[in-house]
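Provided herewith is a single structure, encoded as structure tokens, for subsequent inquiry.
What you see is the complex with one protein chain gone and the rest in place.
In order of appearance the chains are A, B and C, and numbering begins at 1 in each one.
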Amino acid sequence: MRTDFILKAIEAVNQAVLASEAELESLDREIGDGDHFINLKRGCAALLDMREELAALPADQVLQRMGMKLLSTIGGASGPLLATIFMTLAKHEKTETADTLPKIAAAFAASVEAVKQRGKAGLGEKTMLDTLIPVADTFSQLSNAGEPADAIYTAIQQAAEQGMRSTRDLIATKGRAAFLGERAIGHIDAGARSSQIIIHTIAELARKPL
Amino acid sequence: MRTDFILKAIEAVNQAVLASEAELESLDREIGDGDHFINLKRGCAALLDMREELAALPADQVLQRMGMKLLSTIGGASGPLLATIFMTLAKHEKTETADTLPKIAAAFAASVEAVKQRGKAGLGEKTMLDTLIPVADTFSQLSNAGEPADAIYTAIQQAAEQGMRSTRDLIATKGRAAFLGERAIGHIDAGARSSQIIIHTIAELARKPL
Amino acid sequence: MKKFINDVDQLLVESLSGFARAHADIVSLHLDPNFVTRRHKAENKVAIISGGGSGHEPLHTGYVGYGMLDAACPGHVFTSPSPDQMLAAAEAVHAGKGVLFIVKNYAGDVMNFEMAAEMLPFEHATVLTSDDVAVENSTYTTGRRGVAGTVIVEKVVGSLAETGADLAACKALGDKVNSRTATMGVALTSCTVPAAGRPTFDIADNELEMGVGIHGEPGRRREAMRQADAIVQDLVDAILHDLKPASGSEILLLVNGFAATPLMELYLLYNSAAGLLEAQGLKISRSHVGNTTTALDMAGASITVCLLDDEIRQHWDSPVHTAGLRWQL
Partner (left out) sequence: MKKFINDVDQLLVESLSGFARAHADIVSLHLDPNFVTRRHKAENKVAIISGGGSGHEPLHTGYVGYGMLDAACPGHVFTSPSPDQMLAAAEAVHAGKGVLFIVKNYAGDVMNFEMAAEMLPFEHATVLTSDDVAVENSTYTTGRRGVAGTVIVEKVVGSLAETGADLAACKALGDKVNSRTATMGVALTSCTVPAAGRPTFDIADNELEMGVGIHGEPGRRREAMRQADAIVQDLVDAILHDLKPASGSEILLLVNGFAATPLMELYLLYNSAAGLLEAQGLKISRSHVGNTTTALDMAGASITVCLLDDEIRQHWDSPVHTAGLRWQL
């Protein structure tokens, strides 16, 4: 991965998150505690603040620092989980530069695996994993099959959207919404939606030449 | 005074107070603490409850017991003041039965004097005394002058109404409204209004043959 | 109005019963007339008795116990108690050295305690508290209201009485503390008297009531809502304007919540007030933050400054064991 792409992605994700304030806030208010947007905003702001410091570093160190920063600024359930993604990506990047789509897909799949471990959760529990797992699967399959990049990005975006939407009809068994039982049905999970927004934004960015 | 008249008066005053709930409550809310109606209602209910016990007693004992009962049930500023009226009437009734209008007027004037002492207040301080003092004066003057009873009752009712209305433009220097300074102007004092209602009701009752 | 009650008429007795049950190791409840005494009667000391309308809990019942009050007489909500309560309480706790009434300066409280005092068969004295600087003082009016500073008077006088001091000494210390104490409050919402069932005053979402009373009495002025620091500045200014403490003076700073304002905000107010007071050269050597003198369900707070001296500080620090304040015991 390239540091300049990561820096661009930070800015793009920040904008996308800020643009979804009302929606993310109300999703977490409905079946959570209403702070998911605030948590993400705080994390994004912290990453934006460290751009200069990051610019001079190789990608593995960039990802590791981002992970540590998110870990110490977001808090809540999403903090350790998002941090885990970046810290796992960093570990991979260190041993083998993810300079092809299959390698990036493998690193991402490992990150999602790490999130599953950390959250002791899997598919269908009405969490961000309902977005992340299908994305990781699609990404790996299509890139290993040698599909063209654009098709892969589109497929990832579709998988994310579909995964996110699937949370609407689920009962939550992990996270704060798990306390609600049946009352969580009919509401999309905030973390599933925010991950989908983030993935959509990064895929869109990847599509354009740097 | 006659015990049966007092018992009738208790019932009539209770009804008149209950009928003024909204008005008394809002007057005391505007420049006091909103409990004046509740306090009076509690006092009236206690007196109603003791009617049987009172019925067998001579008027002086009736008045004394009413005073003690009001003292222990009303509380607040109006409790000791209203109790003082009845306890003073009782003292007078004991030494000389108030069986003529001039004698009743003298007993009432003494009661109002006792309220002034207890409240350390006089005319123009935006309290119940702005109703009571003019009533006492009018009552004494007209009854000593030998005016016909009906004319006296009418004059008492007018004096009460005029006194009550005079409180609207006053700054309070006693009672809870005194904390408001200029902000009390424009509001009628709750105790002045309730005393006026009570006096009006008793005068009306006195007009009718028992 | 949404409150945890069964029947408005039973609220007071049910609440007092819960209080007495929860603190049966400290207090005893007597009903009809209503008063609360210490579980174990104190001997050979001035009996300290306070009371007032209910709705200010823990004031006063929560301050009955070793080191503070011997008895408290709770009236109906926001209505002063009646003399029979004070008389029965005095009868129960008098211990041969006289009775000191601590009374917040409201016409109703003053008159009811006065009538009780006149009928009292014991030596007695009264300390009137009047710490609320929102109200202008004047010899022609009722004077100032007694508010949260009353807690400091009760704590300090209660401590002195515990030493066996006589009635005159207790009265003198109470008057001294009161004269060195100033409070100013602000409301963000109204309270709702349960029997009335609707808010005592209307206040918009962008307004505050500066100088509000603890019964929801209107204050000095209705103002636009603003940042906490600006609000605290006004509260502190009013207090300092009144107390005029010499630079270097040692103070007790009390931030009192009216009930519905969370501790998180009270501590923020404390932080703001402490900064302003220290900038004036004052030394905050004692602090207290919490709901000590409430106003039913009102959101808001008051700030109280008490000018300490060795005597007051020592009696503030001394052991106390009540439902509302407890330390060193």
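Criterion: contacts are C-beta pairs under 8 Å (C-beta built on N, C-alpha and C of every residue); 3 or more make two chains touch, one makes a residue touch a chain.
As the structure is a computational prediction, the values presented were derived from the model and not from experiment.
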Omitted chain touches shown chains A, C
Which residue of A:T73, A:T97 or A:Q158 touches the chain not shown here: A:T73
Of A:L57, A:L123, A:L180 or A:L205, which residue touches the hidden chain? A:L180
Spell out, residue by residue, where the missing chain touches chain A. 25, 29, 31-35, 38-39, 42, 71-81, 118-119, 172-176, 178-181, 183
Missing-partner contacts on chain C, residue numbers: 2-7, 11, 14-19, 21-23, 54-55, 57-58, 62, 188-189, 205-206, 208, 225, 227-229, 231, 253, 255, 259-272, 274, 284, 287-289, 291, 294, 296-297, 299, 301, 326-329
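By our rule, only the chains that are shown with their structure count from here on.
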Taking chains as nodes and touches as edges, what kind of graph is this: line, ring, star, complete or other? other
Report back the single chain whose CA centre is most distant from the CA centre of chain C. A
From the mean C-alpha coordinate of chain B to that of chain C, what's the distance rounded to whole Å? 32
If you average the CA atoms of chain A and of chain B, how far apart do the two points sit, in angstrom? 76
Centre to centre, by mean C-alpha position, how many angstrom separate chain A and chain C? 54
Multi-chain contacts in chain B, i.e. residues touching at least two other chains, fall at none
Give the residues of chain C that touch two or more other chains, as numbers and ranges in rising order. none
